[in-house]
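The complex appears here without one of its protein chains, the remainder shown in place.
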Amino acid sequence: MVKINVDGKPVEVEEGQTVLQAALKLGIYCPTFCWHEKLEPIGACRICLVEIEKSPKLAVSCITKAMEGMNVHVSSPKAIDGRKGVMEMLLVNHPLDCPTCDKGGECDLQDVAYYVKNDRSRFGEPKRRFLTSARSTFDEKQIGPLMYLTMNRCIACFKCVRMLKEVAGEYDLGAFGRGVFTEIDVVKDQPITNEFSGNTVEICPVGCLTSKPFRYAVRTWLTQKKSSVCGFCSDGCNLTLWVGGDKIFRATSRKNDAVDEGWICDKGRYGYDIVNHSDRIKTPLIKKNGKLEPATWEETFDLISNKIKETKDKFGPDAFAGIGSARCSNEDNYLFQKFFRTVVGTNNIDHRVAFKRLLPSPSSSSIENLYTMTNSIEELEKTKMIVVIGCDITSEHPIIGLRIKKAVNNYATPLVLINSKKTKLNAWAKTEILPKFGTEVALINSLCNAALNQKADQGFKDWVKTYSPQKVSEITGVEANAISKLAEEISSAERCIFLLGRDVLSHPQNQELIDAVYNLAHLTGALNKPHSGVNLLWEYNNSQGALDMGVLPDRLPGLTPLNQADYLQNVEKVWQSKISTKPGFNIHQILDGIDKGEVKFLYVMEENLVSNYPDRKYAQAVLAKAAFSVVQEIFLSETAQRATVVLPAASFAEKEGTFTSVERRVQKFQRGVRPQNQSKPDWQIISMLALWMDYENFNYDSTEKISTEIFSLVPSYLGLDYKKLGNNGAQWNGFVSKKEAMTYSLKKTDLKPIQSEQGYPFILTTGNLVHHCGTLSGYSENLNLVVNESFCEMNQQDAEKLGIKTNDEIWLESASGKIKTKAKLSSNLQPGMVFVPINFKELEVNLLMDKDNLVDWIKISKV
Amino acid sequence: MILSEKTQKKILAEKNKYPQPKTAILPALYAVYEEFGYLSNETMKETGELLNIPFLEIVEVASFYTMFPKKPTGKYFLQVCTNLSCALLGAEDLVKHLEEKLKVKTGQVTPDGVFSIGRVECLGSCGTAPMLQVNNLHFQEDLTKEKVDKLLEELKKS
Partner (left out) sequence: MTKIVFKNIDKPEQYKIENYIKNGGYQGLAKTLKEYKPADIIEMVKKSGLRGRGGAGFPTGLKWGFIPKDSKKPKYLCVNADESEPGTFKDREIMEKDPHISIEGAIIASYAIGANVCFYYIRGEFVLCAQRIQKAIEEAYDKGYLGKNILGSGYNLDMYLYRGAGAYICGEETALLESLEGKRGLARVKPPFPAVEGLYKSPTVVNNVETLANVPDIVLKGADWFLSIGTAKSPGTKIFSLSGHINKPGNYELDMGTPLRHLIYDLGGGIKDNRKLKAIIPGGPSVPILTEEHLDVKLDFESLVQAGTMLGSGGVIVMDETTCMVKTALILMNFFKHESCGKCTPCREGTVWLYDILYRLEHGEGKKEDIDLLLKVCENIGGRTICALGDAAIVPVQSTIKYFREEYIAHVENRGCLTPFKFQLN
């Protein structure tokens, strides 16, 4: 530690910290422009000049290291005079067009000019001007689908370019030329579209970079700021929503160092416009004569409650099924399952609609059965090796992707990618392994074979020896010595974090693959070392929460089995109801139940079954058969269109509550705007329905009341305090905290080779695009400005053989169905594989899928 | 590729020569400049591809240095030093003389594409001022009007 004095006040800072950091620690304001706490300081703008005793020149505080005994003056006349001088220089060429500048009211330059209190300029020359065209009025130009550049306002802090290069590793915005004509710009014909571009707008200290959706929409002082959490992917970035009346004007980062470090991706930043979308469901709807007609809440509650009573009387509680949502809050999901378990009396609930082969329900009995992220996002910086398996991290988890880049850049952490296709992160990877799709289990077994040690018993050793590098090399297409080398690297890593993503979760051998990775982690010691472990990355903002809340046919909240007597007793006491211990139907059984006529009543909460179920025809057919179905939704989705009753639900921005992020972080979000039209928060709809049916136990008048119940009942959430969740949220740990001491027994996980299908030579894979998440973001007009067209990515050679070029219209056809889209040639995919994004409702990709075939085989032809 | 095979080879030879790959950018741009006499977006893009360095970074670097024109110049690009030592000995007059002789202004190319005129900062030829430089290659020193006229004649002929 170093002791220094700033403006006469003593302060201690760590060695290597700067004078500026010391001042900030004391709460002493010192203006900055080019400094940003997460970027390498460059000391360029000079506005943070301070006086240091015994130093002849003023010092630039953002780059001057604090030295023992330094006497620093931020507020001395000399320092103030220095900053005045710099401010005068900064304003020399700045247009001072504040009245018409979009940054007005939140502009650093404006604020610092005000603080510096220099109201005269001695500059009387013509100002430097960048003109975008001879006729331009505002000297501005659009540099990307969502960004504008007004170069004349630039004060050359370079934060935009530095952020993109240092943090995101993106190269679509640069600094060109030199001197006073240094220019920030894109290169010709290459608009800025990287998924972190919006951060440059947010950190721009002036009105040089502005966002298309927000510019000239509103003055910031006419808005209110609401703390929120992103409702798209599961990373759990913290957002600030800027609202006025019932409109959300923009979303910005609300820095949470543990999660996002103040960076958010563009889907989180710009996707808010789904909330105010004109296609939102406006009133409850009841199907009359095959057509959904507007109705009142009273009518619908009457209808639903009568139908529930009627069906329950006639067919019993197991004629009901409920589908919860990985998008809804913990409170929504908690009430949803409570409703089904108490009011209805069934365990027929699930939310895992997109998976053909379901993993066993997570269990808190042992760590490998938790199926969760056992490390935290922050720990990625502390580990010594990162192995990503089956995940296009950049697209699925952009912010985890940033943390990985940081680990690689700042700590030289080796990154290993094991994917069946090349992903954008490969520029950071030390090793990239591309096994053939479906052979991953063999690859991991082979790594285990190479990493064998005394932890394995003879039985396991004998078994795993059959996965020799040579043999597995033939199966996987990965070179034998690459396998041995990787095994050696993982074994010798002091710490190692494994990240398993979407492609593992939806893999035909998902469970074996996860077990195999656990075997490998166990053999290499990663299970018991600090900052090491196996991590499953669930997809959506509250995937983890929906699991935790027990929206599963065989788990009570807290991942507890139905028959765990002591807990059951406790739950029954709190819920004042008997609970069935008979496991209910899972998602597939629910659909089969409807198909067979066993399930008469289906209740879907914010889940687009038709689009997301891996067999569209079946989902459609089943919904048509359902005797009565209620769909609670934001938009009139393909599922809602087929419902008997549609209830307008409020989105994440219109309600408050908690989400549990991918790293088990429970985070509170505030309501941004009032629910649009007649919509209501999901929890409120359920609560009102229950009250309508005279279940007084559902008398919740706020989310806090539900959260408080959760936090006093659900084991892993015990002790959390809704009021004290604060800005950073809190991770539930439970068993995870004891993982270093855990024991693990190796499992034999055999490869089950996938069977090809005659006449259908291509394997269909799906996933999210970097600018979209699920089917919801497709409603965002902002995000659609970046990408709004579906496509089918295919291997270049495959395409050439079929005479297909990029943008050609092609048919994708499986035994189940046929869809038309455009081709996109790529060298990222191995031959025989195609990739189709799931994000566009126009492209009904699950029409190609058959729930009973774990692999979707298709053929391709030119239109 | 627009770049000739020879240039491509030169660029690839620079690629792994230095302790870090980006050091190869300037030498690679020299190779491109030598072939075309200026840097275009297309040639810089190809340079980036060959060096495996983002196109944007190539353009950023190229934009900083004045020796790489971004537009075609005349076949003979005459750059006159107008810094102090040359100015003291008539550099402004030299520019004026060239403009009159070639009937184009500084920064322009003659209609036949043979000459263009530019100004340049001190080229270290102060002891032999005034001077000009042809195509970033040859220094013409101790200039007089007569010498300039002769130079123009010779260049026109070749």
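Think of it as A and B in the order they're written, each chain with its own count starting at 1.
Just so it is clear, contacts are C-beta pairs under 8 Å (C-beta built on N, C-alpha and C of every residue); 3 or more make two chains touch, one makes a residue touch a chain.
These numbers were taken from a predicted model, which means no experiment stands behind them.
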| item | value |
| --- | --- |
| Which displayed chains the unshown chain touches | A, B |
| Which residue of B:42, B:92 or B:153 touches the chain not shown here | B:92 |
| Touch criterion as defined above, residue of B:22, B:71 or B:156 at the omitted chain | B:22 |
| Residues of chain A (touch criterion as defined above) contacting the omitted chain | 41-47, 49, 56-58, 60, 63, 65, 82, 85-86, 88-90, 92-93, 122-123, 125-126, 128, 155-156, 158, 175, 177-182 |
| In chain B, positions touching the absent partner | 17-27, 29-30, 53, 57, 60-61, 63-68, 82-85, 87-90, 92-94, 97, 120-130, 133, 136-139, 143-146, 148 |
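We take it that only the chains that are shown with their structure count from here on.
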| item | value |
| --- | --- |
| Interchain centroid distance [CA atoms averaged], chain A/chain B, Å | 50 |
| Chain B-touching residues of chain A, taken from the complex the two chains share | 171-178, 186-190 |
| Chain B residues within the chain A interface of the complex | 41, 54-57, 59-60, 63-64 |
